[in-house]
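Beneath this line is the structure, given in C-alpha cells, with notes to follow.
Here the complex is missing a single protein chain, while all its other protein chains stay put.
So, chain A:
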Amino acid sequence: MTIRTRYLAVSAAVLLAGTALPAMATTLRYANQGDLKSLDPYTLNETTTNAHLGHVYEGLTRRGKDLAVQPGLAEKWEISDDGLTWRFFLRKGVKFHNGNPFTADDVVFSATRVRAPGSNFQTRVPSSAEFVKVDDYTVDVKLKSPNPILNYQWDTWYIMDKEWAEANNTAGPTPAAATTPSYSALNANGTGAFKIESHQPGVKTVFKANPDWWTKPEHNLDEIIFTPINSDATRVAALLSGEVDVIEPVPLQDIARVNGTPNAQVMTGPELRTIFLGFDQTRDELLYSNVKGKNPFKDPKVRQAFFQAIDIETIKSRVMRGLATPSALMIAPELFPFSKDFVRPKYDPEGAKKLLADAGYPNGFEVGMDCPNDRYVNDEAICQAVVGMLARVGVKINLMAQPKAQYFAKVLKSGNYQTSFYLLGWTPGTFDSHNVLFDIEGCRDDAKSSRGESNLGNYCNKKHDELADKILVENDTAKRDQMIKEAFQLTTSEFGYIPLHQQSLAWGVSKKVKLSQRADNSVLLYWARKE
C-alpha cells in the first residue's frame, strides 16, 4: 500500500465515521391512515388523535399496556368514605416542555378548559365537579354524587400549562367555528415523553424525545416522524420498501403478503370495539319495510330469528379472514370480567324460520338495512354476508351501504334515527360497561337526558335503566359487576341487539422495531424500541 492509498483509506475511514455519527440518532417513521389535525388536546376526541397527543401531553392517570389505570401526573389518590371527595397528590419535579413547573394550578386550569364551550372532551370531567387547590401539589375534586369511574378516562384528559395557555391567548379550547386559528392548534407544550419539533397539519409531524421527562423512558428513540398516508396500497408499499417502520392499519387482504416479506410483519389482536347489528324497536311502522301497520322488530321472536340466522363463524372465516373474535356481549371481554358467562345462541336457520313463522311471518318480509362502507374493517362485506344469510330464512334485505359521512348523517340523532336495521361499532370511551348500558342500551324516552342517544333503534327496558343508575354510583366493585351482569342479561335475553364480533387490530411493523400493542388501538411509541 503506497502512502497515497493509505492516506485515501484513512480519510475514507474518517469520512465514514463522520457520516455514521448522525445516523446513530434513532428515528422511527410512522404512518397512519388518519391525520393529526389539531394539536389542541381538547379539540377532537378520537382514538388516533388521543394516541398521537399522548406522546406529548399526559393526564393525571395513565393506562398501561393491559389498559389498567396507573398513576400518571398524579402519584396517588384517595377517595373519602362518602365517595364525594377525591384527593389527588401530584407528582413533584415535573416540568412542561417550556420549563414551567407542573402544579395544582395547571390541573384546576385544565379542568376548567376541558369543560369550556368548544371542548370535545366535556364529558371527561363531570360538569358539577369542583376542583379545589389544597396546596401546590394537592387537588381536591368535590362531587355531587359518588362516581366510581371518575378517573377512568383521565389518561386522555391531558393537562395543559396554565401560564403558557394564558400567555398565548389560548385559555379556551379551539371551537369548531373558530374564525382565527388558535395557538394551541399548531403548538404544544406538554409534560410527556416527546416534544413537537414541527407540525404541518395533514402533511408531517416531527416529535423529538424529551430529555427531561420525569420517568425513565422505555423507548430508545430520538425522533418520531409521523406522516398520514391515506391510501391503503401506498401505506403498505411504504412499509414494504422500508420507508416507514410502523403503519396502522394494514388492510386485511394485505396481511399475508406483509408477513411473507423478510423485513416486516403484522401485529394482530382483538380490538375493544364491538361490531353489532341493531333494530328499530320504537316506530310503530318501520321506515323501510313491506310490513305495514306494525313493526316486526318489536317482537323479540323476530329479533331472535335474525340472531340465529347469522352464521358468525362464516363471517369470521370468510369476511374477516380469521381476524375477528365472535362476541356474545355488547362489550369486549377485556373490559368486563363476567363476559365468559355469556354465549351466543347457536346458528340455526331452521329454528329461525320457525321463530319467524311463530311471529306471523312464515314467508319472511322485506326490510332496508343501513351500513357504513368506510368506517369499520370490511363493514360493507359483513353487511353483504348478513343479507345472504337472512335471505336463507326468507327475509329480504335491501342493503344501503354508504360512506360514513352520509351514513352517520342519516342514522344518528341529528338525522332523526332514519334506519330500520343497521350495523354499528362501539368502544366504550370509559372502558367501562356503564357507558354501553347508558349510551347504547338506555331508553331514549327522556328528551332532557342524553341517555340512549346512540341507541339508534331505541331498545328499551326500564328495569335495565334502573340498574344502570345504581351501577353509576356503586363503589363496591363486586356488587357493581354483579349488577352489570344482570343488566346485560336483560338485554341478551330479549335479543335487544345482535353483537357480531370484535374486529382485529392490524399494525404493520418493521422487524427492526419492537412495539406493545394495546387493545384500544392506540399506537403508543413511548414503548417502542428500534434496533
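The rule is short, and it goes like this: a residue touches a chain if its C-beta (ideal position, glycine included) is under 8 Å from a C-beta of that chain, and two chains touch if they have at least 3 such contacts; residues count from 1.
As a working rule, contacts and distances are computed from a predicted model.
A.B. asks: Which one, "YdbS-like PH domain-containing protein", "Pyruvate dehydrogenase subunit beta", "Glycosyltransferase, GT2 family" or "ABC transporter permease", is the UniProt name for the chain you do not see?
C.D. replies: Checked against "YdbS-like PH domain-containing protein", "Pyruvate dehydrogenase subunit beta", "Glycosyltransferase, GT2 family" or "ABC transporter permease": the hidden chain maps to "ABC transporter permease".
A.B. asks: From the listed residues A:Ala238, A:Leu252 or A:Ile498, report the one that touches the chain absent from this view.
C.D. replies: Hidden-chain contact among the options goes to A:Ala238.
A.B. asks: In the whole complex, not just what's shown, which of A:Asn120, A:Asn147 or A:Asn189 touches the removed chain?
C.D. replies: Going through A:Asn120, A:Asn147 or A:Asn189 one by one, A:Asn120 is the residue touching the chain not shown.
A.B. asks: Pick out the residues on chain A that sit against the missing chain.
C.D. replies: So the residues of chain A touching the unseen chain are 31, 35, 37-38, 40, 43-46, 117, 120, 122-123, 174-182, 185-186, 200-204, 227-231, 233-235, 237-238, 240-243, 374, 403-409, 412-415, 426, 429, 435, 439, 450, 453-454.
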